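Of the protein chains in this complex, one is absent; all others appear in place.
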Amino acid sequence: MSSEWEVVIGLEIHVQLSTISKIFSGSSATFGAEPNTQASALDLALPGVLPVVNEAVYPKAIAFGLGIGANIGTRSCFDRKNYFYPDLPKGYQITQMDEPIVLGGEVEISLADGTTKTIRVTRAHLEEDAGKSLHEDFHGMTGIDLNRAGTPLLEIVSEPDMRSAEEAVSYAKTIHQLVTYLSVSDGDMSQGSLRCDANVSLRRKGADAYGTRTETKNVNSFRFLEAAINYEIVRQTDVLDSGGKITQETRLYDPDKDETRPMRSKETATDYRYFPEPDLLPVIIDDAFIAKVRDSMPELPAQKRARFHMEMGLTDEDSRVLSSELGLATYFESCVSICGDPVIAANWVKGDLLGGLNRDNIDISHSPVTAQAMAEIIIRIQDGTISGKIAKNVFNAVWEGKTDSVDDYIQSEGLVQVSDSQELEPIVDRIITDNPKQAAQFRSGKTKILGFFVGQVMKETAGKANPKQVNDLFISKLTD
Amino acid sequence: MINRSLSQQLDDLDKGEYSSVELTQTYLDRIENQQSLNAFVSISTDVLEKAKQADQLRAAGERKPLLGIPLAHKDIFCEAGVRTTAGSKMLNNFISPYDSTVVSLLRNAGALSLGKTNMDEFAMGSSNESSYFGAVKNPWQVDRVPGGSSGGSAAAVAARLCAAATGTDTGGSIRQPAAFCGITGIKPTYGRVSRWGMIAYASSLDQAGPLATTAEDCALLLSAMAGPDEKDSTSSAVQVEDYSKSLSQDLTGKKIGVCVEYMQGLDAEMSRVIEEAIDVLTRLGAEFMDISLPTSPMAIPAYYIIAPAECSANLSRYDGVRFGYRCENPENLEDLYKRSRSESFGQEVKSRIMVGAFALSAGYYDAYYKKAQQIRRLIKNDFLEAFKSVDAILGPTTPGPAFRIGANTDEPQAMYLQDIYTISANLAGLPAISLPAGFIEGLPAGIQLIGNYFDEATLLNLGHQFQAQTEWHKQAPELST
Partner (left out) sequence: MDVTEEVVRNIAELVQLKVDDADIQQLAEGMQNILALADQMQAIDTEGLEPVSNPLDASQKLRPDAVTEENQRELFQSLAPASESGLYLVPRVVE
């Protein structure tokens, strides 16, 4: 886009907190239950019901705040946001307007060209999720499921610091990584645990004032986020280039048509009449509580990546990959703690393990080869029991479920590497005797023929001979 | 038996003077006979069965604070399996699936539920004329209002259709009807009684409390109703006293303030009632002094912004979707909302929702809602200052006795000013009691005592001692049969 327009993007990300019960009621907050089986009198907004705050939302919100270097609201209050919609039973949402739990903060994002950028966070606040509307026809009606109504959300609002869809997606991914790392959310976007609202506007390059923005709501995948933003950029550019004006409105992304279109509900242009929630009192968080959260926070992705690189000696790239996802990092570290060799472990995890997971579309939490098993295989390579090549057979066997014990498999399949010179020497001697031509070639300086010799022994021993040993034996015997 | 106070009835039941079944049946007959008062919305169908069980328990030696006593509940308290209407067409068919804490606590204390009493729609009103089920009549003079919004409860107690009833008070809705009907009613400190299951009007002002003929009865009921509730975030953890224990304490040295702003421009007859009450209390040893609550004149304006604002949001849940009234054949969602609400809310409710929404709307929030909540801070500070020198504040409950039904319908300002003495206590969250203290032109007149936070004991003590020296609380209206 070589136009005179600069893209300005801000994201509001709604993260579902992984609590057991809802934020204001004691209903279960789990996903996927039968409609309205997790909707109590409170969730249904029956006459006379009152909210009570779930304590578990605070450590999570505070951990997030600390993770982005933000200020924690030692006094945070709730407010009512008033509007009518069938998935909002009370006719108002309990949210935080004036005194949110987290203020400020920033996040560093990585871009494809290797550079990084800081994106500032305005605030993050606690609120309740709405229910769901099912538009499949009930003879002309819409069905409302209030299971989700009251699930705790942390709404993370960024400053309009992003300038491209790539930056927005990178930011969203970084937030996703952080909230999963901190166990703030399960981050399962297919279940709606993380949803993005993208505010997009254009302004002339060099201008100070922001242009009119549109808000594209409830995007629940990074791919859709990128597509939606790019669509908006093109659409707005077209409008402005032809002298038109952008209408401030709320839009929805339609993945089937790959376009955004205006939302039709009136909810979008309303006065929310925020006022302090009279049924709830201010929540006071003291410094001791914040310190406790800080002390029990896990290592952040950036810290882990640095540690992998600096302390474990992994490459930049390996560090990045292995720290990118908490499940993967935990697997890797677990493996290292057992086998003690980060470099070998990194190769195996990044290589065979990730390869298998991607090929078979399995999440690491369901990996057929556990970190324990992985470590055992590596240990057997390290102690010479099996060669690297044989190790791959063992790995595959465990993966396919042919065995659940690395050592048993090695023994039962007779895969123990042969390193005993007494066993190997006769074979080496015989191969030399049987291949005088090649022997002569080696002695005349063609050292690469060693590969042939080693290969013969490997063939004869079905791969079990210790290749280094064999190599050394050949060298010593051929250079006599 | 119906002329015995609740405390006396407990005694009588223990002594076997009559049974709970007999007492309950007597009340049921009287209620039937006095239907023209329109005090009740619904009568319990199984109360006699429950009375029988109470008698059996008593015979087996079981004792509970209110065992076998029939009570009436304002139809604002959810009662599981029972129609709970809040005086509105919107909830005309609402069978509550759960119990309010108030109903539950009183039931656990052994009380029986006779039925649900009539009230101003969603507790909005001072005359019980706005109920979907029609106006309640003051048993003293049936062309007069009983007061509101707990008009049904007050009329029922005054007419001896029950010994006591529950009510709620947001701007005076227990105290004013108690005064108009010549009975005793107390609004506790905000947070003293749980609001769980109490249909909300204005969340930061609403409080539940008892209405009965005596302060002694109110003390018994309040002890049973009060206490922290983990289901109500605004309920207080402050220890509940046994209010009955301190009823007979000597009043010597008790300091009572008379608010100069309340006494200004007071009706001559009402002034007389106040003066007589001051005499009685003085003779009992109380010391009187003038105090000032300078922000008092701002209480009404502040209240009529805050209460509607909170109610405008509290009533948004009434949309015809999950329960309650739904219009016929809604064309679309908007039609569903608009017609379900407009066809079932009365005029006063609609008016307050509109005002409330306006006070919160963009551009007006600071000037109206925020301003009102700041005025509230001043009112609270006034009281904190006053309570440095006094234990209670005395004044009239209402400007005058019960007015005629229909008199203020076209005079909204006059209606609002009914609450002038009661509203400040709600804004500050302080407890306040109304005691019968005389008659004006044949109609009851009440005095009000406002106490410090969680000092219901002082109010009940003052009330009990006052009633030991006076007979106003024993007067009952002559009913037409």
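In this document, chain identifiers A and B correspond to the written order of the chains, with residue numbering beginning at 1 in each.
FYI, contacts are C-beta pairs under 8 Å (C-beta built on N, C-alpha and C of every residue); 3 or more make two chains touch, one makes a residue touch a chain.
Quantities reported herein were computed from a predicted structural model and do not represent experimental measurements.
Trainee: Which residue, B:372, B:405 or B:450, contacts the hidden chain when the whole complex is considered?
Mentor: Of these options, the touching residue for the absent chain is B:372.
Trainee: Kindly state which of the options A:105, A:160, A:211 or A:278 is in contact with the chain not pictured.
Mentor: Missing-chain contact among the listed residues: A:278.
Trainee: Going by the contact rule already stated, which one of A:15, A:146 or A:328 would touch the omitted chain in the full complex?
Mentor: Touches the omitted chain: A:146.
Trainee: One chain isn't shown here. Among B:353, B:405 or B:437, which residue touches it?
Mentor: B:353
Trainee: Check each of B:13, B:199 or B:336 against the chain that is not shown and name the one that touches it.
Mentor: Of these options, the touching residue for the absent chain is B:336.
Trainee: Can you name the residues of chain A that touch the chain not displayed here?
Mentor: 19-21, 25-28, 34-42, 44, 46, 52-56, 58, 77, 82, 84, 86, 133-135, 137-138, 140-146, 252, 263-265, 270-271, 273, 276, 278, 280-284
Trainee: Considering the whole complex, not just the chains shown, which residues of chain B touch the missing one?
Mentor: Against the missing chain, chain B presents residues 94-95, 97, 190-191, 204, 230, 233-234, 236-237, 295, 297-298, 300-302, 304-305, 308, 312, 316, 319-324, 326, 330-339, 341-342, 345, 347, 350-351, 353-355, 357-359, 361, 367-368, 370-378, 380, 412-413, 416, 427-429, 453.
As a working rule, only the chains that are shown with their structure count from here on.
Trainee: I'd like to verify one number: the distance from the centre of chain A to the centre of chain B, where each centre is the average of its C-alpha atoms, in whole angstrom.
Mentor: Once rounded, the distance between the two centres reads 57 Å.
Trainee: Which residues of chain B touch chain A in their complex?
Mentor: Listed in rising order, the residues are 77-78, 84, 86, 91, 94, 96-98, 100, 195-200, 202-204, 230-234, 309-310, 312-313, 316-317, 319, 321-323, 333-334, 337, 357, 360-362, 365, 369.
Trainee: Touching residues of chain A toward chain B in the complex: what are they?
Mentor: Result: residues 41, 44-53, 80, 82, 84, 86, 89-92, 144, 266, 271, 273-275, 278-281 of chain A touch chain B.
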